[in-house]
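Starting off with a structure, shown below.
Missing here: one protein chain of the complex. Every other protein chain is in place.
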Amino acid sequence: MSSSAAGSNTQPSTAHEAVGHGEGVISETEQARFLPRADLQILIRLLRDDGFTVVGPKLDQSAIVYGEITQVADLPIGWTDQQQPGQYRLVPRNDDRMFGYVVGPHSWKQFLFPPSAIVATAQRTGDSWRMSTPDEPSPRYAFLGVRACELAAIAVQDKVFLGGAYVDPIYQQRRASVLLIAVNCTQAASTCFCTSMKTGPRCKAGFDLALTEIDSGFTLETGSERGRSLALRLPLREAQAAELCDAEQGREEAERQITKQMNTDGLHDLLLGQLRSPHWQTVAERCLSCTNCTMVCPTCFCSTVTEVSDLTGDHVDRERHWDSCFNMDISRVNGVPVRDSVASRYRQWLTHKLATWQDQFGTSGCVGCGRCITWCPPGIDLTQEVWTLQQLARESGHGLSHEEAPEQTVEIGSGEG
Amino acid sequence: MSVTSESCVQNFDPWLSHPVRIAGITREIPGVCTLNLQFEDSRLASTWSFRPGQFTMLYVPGAGEAAISISGDPGVSSVITQTIRDAGNVTRSITGLGEGAVIGLRGPFGSCWPVEMCRGRDVVLIAGGIGLAPLRPVILQLLRQRDQDQELTLIVGAREPSLLLYPDQYDAWRRQGLNVIQTVDRADDSWTGGIGVVTAVLDRIGLRNAAETVVMTCGPEVMMTYAIKTALSRGIPRELLFLSMERNMNCAVALCGHCQFGPHFLCREGPVFSYRHLRPLMRIDDL
Partner (left out) sequence: MTSATSSKPRLAVFKFASCDGCQLSLLDCEDELLTVAGLVDIAMFPEASSDMQPGPWDIVLVEGSITTAHDAERIQAVRRQAGTVVTIGACATAGGIQSLRNWGHHEEFLRCVYARPEYISSLATSTAIAEHIPVDYELRGCPVNRQQLLDVILTLVAGRKPRLPVHSVCMDCKRRGTVCIEVARGIPCLGPITQTGCGAICPSFDRGCYGCFGPAPQANSQSLTDHFLNTGSTPDTLLPLLRNFNGAAKEFREQSDRLERMFPPGPNAFSD
């Protein structure tokens, strides 16, 4: 496995770092290129000719999901989504936009960190075993339609799977070859809060190409050497001032539509000061512990490896599956789950996502995409729960719920995150 | 506290198990046995090493993996010694296999006991039941590097005398300078050691200089909690208290999320922690 890994050479610097700072103004020259609507098909064809499996938005199961795209007609032309806590509806648009939706139930995670994958194999050989790990080439994906929050989510998972002493070979291989074509949001859902998490809605870094859709086509910017060489092969023309203006208005409209907020000031210490709050039990009365929030989350990475044996027991695959901190078995020690209540599991999820993730990876685990709010059947809204915890903390004195809290908040983890 | 250097592990597929042959099995107390394992691949045998406190993932194809602490001598590289308790499917499968059988091994993983910190300091080791297993490598290393002036104490406790781990080795350790104090909850007629919990022993033993005494403890979480409480009350500073935690390990390389304990991945920052890092967490239920 090559160590010229994803996110280093072939990829632009991680989106998170770049997005986290300043305005990241897009340069005039890059912005000034334009891809006519009719020519998007050429982009798809080029990518396929280059051996990429193009994955993008498409209509399926009454939603806009991510799947293989072979032609422009596969895109959800003229459709959009309406989202609120616990509810998603596919609705027709008044125009024929191809990317006129927000985000759906799928995320790119399923392609880079597949829901099921064989991580190792054991084959009996006489009185011994041959133990190996898979060495098939991994698929080469081009993602078409990546949102700013999703670029940030990929950057978060880069830190999880590639940033530590041990890297995950499956993620590493897939990530190293993936081509990222972002499309800026020109609208937002009621569940979006990327502005609070400083991940969007504008795509500022972490992509190879970034498009902004207007009625007549796409303004285009490049974010990497690979993106630039791909752009050179596209039938681009100078963007007209009116087109640039439309694109900018679209991006501003998305930002304007974001109403949900989460105050992240001091959130790490505040949440860890609330570990004994009765509010976790209040949430648990609604929480189904069904795992939906973690499954749709583009950054959640829990998994479990299980044995899949043939009947003779001579050939065993070790299969890794997505798992969730909402499952009791994930914390089972000596037959007993450590987190044996819904309250303790919800607390684990929320405090990990928004606080201890900082200690572990130097970033929040939340990118503000709102999927966990939309796809929670009873519509539990983490921004609401955080707000409530902040109110409770304020009532009991500056974010500290107990007299020992100063020590707790200072000492937990390395803290510097 | 990370032990294995990054450059060393980057080249490895963390999921790859290495076949090891069970060269010997020693039955210890009921339900517990010690394995001597040898790599099938001789190149690994010559390069593999571990630090006291670390663990491996032992693998029985079909049954799965279990995180097992290494209980052997860090100075010996020809065999890997691990003490396991029949607690689940994997461990039961391993103990059922017998000598000559081949299983898989990944590792070593995790943090280690602060052996270097012990130079020039007195040391008290507190073990409950099978918790002595991950402390044995540190005992063997401390005895090897011990200077004449250093006081080394082991308080080892069990429910009853027959459940004390490695009893046949205590005399050898004593001869090398380890003060071994045994205590049990329930004694029989032949018992000559102490009766009571390990914390009671810790409460009354002589400490020459508590502020410069290192404590390492491994055993049931509740035992460690009280051992630490007692150690603090005796004036041993937080920074010199170390404990080995247990949580569900699945990947052992901080990629699967199972073993999280607050901000820590137990497989990476643990299993051995300074109490200073764990103190706020140990007061929270169901974390």
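So that you can tell them apart, the chains are marked A and B in the order they are listed, and the count of residues begins at 1 in each.
FYI, a residue touches a chain if its C-beta (ideal position, glycine included) is under 8 Å from a C-beta of that chain, and two chains touch if they have at least 3 such contacts.
Predicted, not measured: the structure shown is a model, and the values here were computed from it.
Participant: Which of the chains on display does the removed chain touch in the whole complex?
Facilitator: Visible chains that the missing one touches: A, B.
Participant: Among A:Q187, A:S324 or A:T363, which residue is in contact with the omitted chain in the full complex?
Facilitator: A:S324
Participant: Which residue among A:L47, A:M295 or A:V338 touches the omitted chain?
Facilitator: The one listed residue touching the chain not shown is A:M295.
Participant: In the full complex, which of A:P36, A:G51 or A:P115 touches the chain missing from this view?
Facilitator: Looking across A:P36, A:G51 or A:P115, the contact with the absent chain belongs to A:P115.
Participant: From the list A:C287, A:V316, A:V338 or A:A355, which touches the chain that is not on show?
Facilitator: A:C287
Participant: Spell out the interface residues on chain A facing the chain that's missing from view.
Facilitator: Residue positions of chain A that touch the missing chain: 60-63, 65, 86-90, 104-106, 110, 115-116, 284-292, 295-296, 311-313, 321-324, 327-329, 341-342, 374-375, 377-379.
Participant: Which residue numbers on chain B touch the omitted chain?
Facilitator: For chain B, the residues touching the absent chain are 62-63, 88-89, 92-93, 96.
Criterion: only the chains that are shown with their structure count from here on.
Participant: Show which residues of chain A lie in contact with chain B when the two form their complex.
Facilitator: Spelled out, the residues of chain A in touch with chain B are 1, 3, 119-120, 122, 124, 127-133, 160-161, 164-169, 272, 275-276, 301-307, 309, 313, 316, 318, 323, 325, 330-335, 338-341, 344, 348, 352, 355-356, 359-360, 404, 407-408, 411-414.
Participant: Can you name the residues of chain B that touch chain A in the complex?
Facilitator: Within the complex, chain B touches chain A at residues 2, 4, 6, 9-19, 21, 40, 59, 61-65, 87-88, 100-104, 246-248, 250-251, 253-258, 260, 262-265, 268, 276-277, 279-281, 283-287.
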